[in-house]
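The block underneath contains the structure these notes are about, expressed in structure tokens.
Here the complex is missing a single protein chain, while all its other protein chains stay put.
After this line comes subunit A, so read on.
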């Protein structure tokens, strides 16, 4: 099997013709741990949705090679008033393994308790969802992601509202995944955490700013460039018909004329 897990080829993702991820190219190696960093609206979550296949590319491609995907989204559509218990929510993580009709085995149940323990929610099995705090909910969702036993794991701000001690515990879990050969992409805002734990970093500001070893990416100059991009959509922005990021590559829009998209002024 190829050692590449993800391959972006001039990938542009967006909404209503406005680019949110603009001309991204590159590869993610199997078993790597990559932090995705950028300001609000820089396209981090959009990239996650694109990889998960929830959002179709405007142009370019995202080639994925994985057996099973786990995607912990930033904004869940969870209905917290639904009469379910923590165990009902977390056991959804077995869906890919057990499907619609399969019963949970006693080993599954043991695994579930193990994961709840790992996120510090032992004893919460029967608690109704509407009684959880924001951070506890996030930890329950992390436990569900653990149960999915996926080889490609996308985490979109997994430490939202999570306290420092739990973050340390969850980082250990993430590193355990990587040592097992799983590929992890993690959207983060905490630069200290990124520098401490993540070998690879992708810094984006709609356009990719830098991608590579964390120490080389998270420089003052790169971060300054990533901060100063135009966040708002611009209806006056011209249609993108020049590939300024990768000169020398054949331009995709000529092949996909209907997929024209707008690009706001470059920094």
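Some notes on this structure:
Definition applied: a residue touches a chain if its C-beta (ideal position, glycine included) is under 8 Å from a C-beta of that chain, and two chains touch if they have at least 3 such contacts; residues count from 1.
By definition in this document, contacts and distances are computed from a predicted model.
As stated in its UniProt record, the chain not included in the shown complex is "Metal ABC transporter permease", which appears among "GntR family transcriptional regulator", "Dehydrogenase", "Metal ABC transporter permease" or "Putative tricarboxylic transport membrane protein".
Only one residue in the set A:21, A:89 or A:240 touches the chain that does not appear here, and it is A:89.
Among the residues A:12, A:34, A:59 or A:148, only A:148 touches the chain that is left out of the figure.
Contact between subunit A and the absent chain runs through residues 52, 54, 69, 71, 73, 76-79, 82-84, 88-89, 92, 95-96, 100-101, 128, 144, 148.
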